[in-house]
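What you see is the complex with one protein chain gone and the rest in place.
We call the chains A and B, going by the order they appear; numbering starts again at 1 in every chain.
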Amino acid sequence: MLKRKLGLSALTLVTAASLAAGCAGGNNNGGNAGASNGTPSPSASAPASASASASGSEELKPVELTWYYPLNQMQPDQQKVEDAFNKIVKEKINATVKLKPVAFGDYVQKMNTVMAASEDFDIMWTGYLVKPEELVRKGALQPLDDLLDQYAPSLKSDMPQYMWDGLTVDGKIYGIANQQINGSRYGFIIQKRFADKYQLDTASIKKLEDIEPFLDKIKQGEPDIIPFNGFYVPITHDDTFWGVPGLDDHFYIKSDDPTYQLLRYPEEELDTYRLMSKWYKAGYIYKDAATAKMNDYQAKGQIAVDFNNVLKPGVEAEVKAKNGGNDVIVVPISDWFTNGYSATTNQSISRTSKNPERAMMLLNLINSDPELYNLISNGIEGEHYTKTADGYITPAADSKYRPNVDWVFGNVFNSYLKEGQPKDVWEQTKKINETAELNPVGGFKFNSEPVVTEIANLNAVWGEYKKGLTTGTLDFDETWPGFYKKLKEAGEDKYVAEVQKQFEEYLKQAGLK
Amino acid sequence: MSNKASVALSDNGGTSARMDSNADSPLDRTKPKRKSFFRRELKHLKSNRELLLLSVPGILYKLIFAYFPMVGLIIAFKNYRYDLGMFGSKWVGLDNFRFLFTTDTAWRITRNTVLYNLGYMVITTVAALFLAVLLNELKAKYTRFYQTALFLPHFLSWVLVGYIAYAFLNHSDGFINRTLIALGFDPVSWYQDSAPWPFILIIVHLWKAIGFTTLIYFAGIMGISGDYYEAARIDGATKRQMALKITVPLLTPLIIIMSILSIGSMFRGDFGLHYFIPNNSGFLYSSTDIIDTYVYRALREVGNVSMSAAVGFYQSVVGFVLVLAANGIVKKINPEHSMW
Partner (left out) sequence: MEAKYSISKGFLHLFFTVLSIAVILPFLLVIAVSFTDEKSLTEHGYQFIPSDFSLSAYRYMLDSPDIIFRAYGVTMLVTVVGTLVSLLITAMTAYVVSRPDYRYNRITTFYVFFTMLFSGGLVPSYILVTQYLHLKDSLLALILPILLSPFNIMVMKGFLSKIPLEVIESAKMDGAKEYRIFFRIILPLATPALATLGLLIAFAYWNEWFNAMLYIDDPNKVPLQLLLVRTLNSIEFITTNSEFAQQLGIDLSDFPNNSARMAIAVLAGGPMLVIFPFFQRFFVKGLTVGSLKG
């Protein structure tokens, strides 16, 4: 009994919400004609109930919408904010919204169960670990193309096309991206005090290896400081390579290769791990990095150099607190690039929604009305925060509503400025998004169904070695043969063959070959 | 005819003689077996009906909450789609089970799961019996305190215990290493060395489960009549003899039940224990990885309902077979002690 209970708590964490639906076919699908041929039901069935809103104005019947989204922490004043939220929403589109926040740790399990049971609800946040693409393949979402054209045309044009592409599956759009920084840029976040002390010439750092002398100086001069935090973020783009997105970060193409030949575990990638082994042996990486809680050391300000891939404008202020209050500088080693849009944070509409038009209207509202957006992101002005004339907000001390997850709700470019952000942070970000170098094969979407078994086993194997390799604790050259053998056993070849096949098709379709 | 019928249906149980004596009549000989089977069954039903009624709430509950949803077992054999539901999704036979068996790791995780479960079962049972017998020697007011103390670990969730374990086993400033250094030994890199972990996990498991199991055995001991002990004492038996010759044998039915229940979960591991305490360190997998942790790692990013259903099904089937076997063995030895 005890074991089963603990086993259950385990399953909670397992994203694959275990066993599934009973008589779901009978109960909730009836109205939405989703059960017949397996494709998510088009909104064709729904307008019958809300034909009055076809013109988008005048007589709108009152409806209730349900919206699931994740939060770090449940907020004490949730109800207050919901009431204020609904006041505005009711006025504008005659709808009341039932906000259903779910803690991050539970979101995947809970939403998968809700969807597997074909429960009625309207909007849900999709993104990491609840990727819209996967949900589409399982039949949980409805396509938004028509809804967008009818109810949110300006929203459509506001976002760059490649973002819509990132949310397109089999030709239809399945989510609305919450716009935010979409470019990536690799680089180092270095504690200012050390950079100054050892006169780091930031202009000379162009590659990962270039930081090595600096690390050595730290090691010699600062016995209590850990020079390097470890290589947790894979490099998926530099001057010579592009990573192929949507897979496991180990497929690459050469930037200048017109044949777009797919490379698997190229030497350059393996070299990075070799470098980590070297740095580990040299003592630049903490000897327990693979098993210790590095956050603790970072919070004490004991980490000198961190390698990161999101060096967005304003990151220095954000990361300062994490580094024990020490100032940091950013040393990028790549330009801004983007893989297209990898569906990191979006809102999608469920197949089981009874009012998809109204749901779309709500989403349009959230993304275009700063008052509404900031209400749900930051709370009630005056009560949960104070706003200055030039748009900066300061949260109230002990504020009872401070979710701090703007990117969950909608377009973050609409949010009020926070302390430490430059005044033009959103203009800068938008510019980055628009001008970032675009991955030529960024539109590739992989259908993992034929190889789920192999992927599952490969993930399990990587899980065993990842920490050891990215921190250099395991000597790469010694470990690789045995590790690779295990990968082969787990189905590496079959997986690669399937990826190759789908990639070739993609290249043909995209006209790249 | 109707006389015999009413006689047969009376619930005194003493009518069988009368029924048999009527078997000679020609009418009965034409279809004797079917009629008397039903009659007999009805008779039994009548005589057992009150007990049956008492058990109805339980039976009904299980029907609704356990058997009705059990139809979901078929998910393990389907490629589950949210819009097709359980009945609409496609059959895929044993595909969902493949990932559990195609690698070398499959052997490792199965071996670990089984060995650990056996270890937990045996060690916890022995320790709990030992403690229960000892507790029995003390006065009630003391046992209450000790029992409460032993039970406390039960309340801490594994995540929390993981934090505590980290505080002890942390290489650089964990309590254990600090003590080792103070005593002049070398510190051990606990999270990277897989050898000591079977012991660590067994100790931690024991720590968490001992209160629970001891309580059960202690309650069992309390059901043993004091007369046995009195008689033994008069005969000059020592405490040890009393424990071994009276207490343990009389607790046997309870021990058997508890053991069979554990056997049913032989392929189900304690996820929290094996995931949080070793801090999910890959270096330790060879000795800490069990079926449940492997599946978690494999399916975490895949989010596949069917595959995790398959795992559950596999664990259930194995547990079922083992229980049938165990119960069968017990039946051979002493039918009174078998579960059914």
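Some observations on this one:
Methods note: a residue touches a chain if its C-beta (ideal position, glycine included) is under 8 Å from a C-beta of that chain, and two chains touch if they have at least 3 such contacts.
These numbers come from a predicted model, not from an experiment.
Looking at B:I210, B:I246 or B:V295, the residue that reaches the missing chain in the full complex is B:I210.
Listed residues A:S204, A:T240, A:N295 or A:T386: the one in touch with the omitted chain is A:N295.
Considering the complete assembly, chain A touches the hidden chain via residues 1, 4-5, 8-9, 11-13, 17-24, 27-28, 72-74, 76, 78-79, 100, 103-106, 109-110, 113-114, 116-117, 119, 128-129, 180, 232-233, 293, 295-296, 299-300, 308-310, 318, 321-322, 324, 344-345, 398, 400, 404-405, 407. Touching residues on chain B toward the chain that is not drawn are 44, 47-48, 50-55, 57-59, 61-62, 64-73, 75, 86, 131, 134-138, 140, 142-157, 159-161, 163-164, 167, 170, 173, 207, 210-212, 215-216, 218-227, 239, 253-254, 257-258, 261, 264, 280, 305, 309, 312, 316, 319-320, 323, 336, 339-340.
Rule of thumb we're sticking to: only the chains that are shown with their structure count from here on.
Computed from the mean C-alpha positions, the centre of chain A lies at a distance of 41 Å from the centre of chain B.
Residue ranges of chain A in contact with chain B, taken from their complex: 1-4, 6-7, 9-11, 13-25, 29, 34-35, 38, 40-41, 108, 112, 115-116, 118, 129-130, 134-135, 137-140, 287-288, 290-293, 351, 448-449, 452-457, 459-461, 463-468, 473, 486, 489-491. Interface residues of chain B facing chain A in the complex, by the touch rule stated above, are 68-69, 71-73, 75-76, 79-88, 95, 98-99, 102-105, 157-158, 166, 170-172, 189, 191-192, 209, 212, 261, 265, 268-273, 275, 279, 281-283, 285, 289, 292, 294-309, 312.
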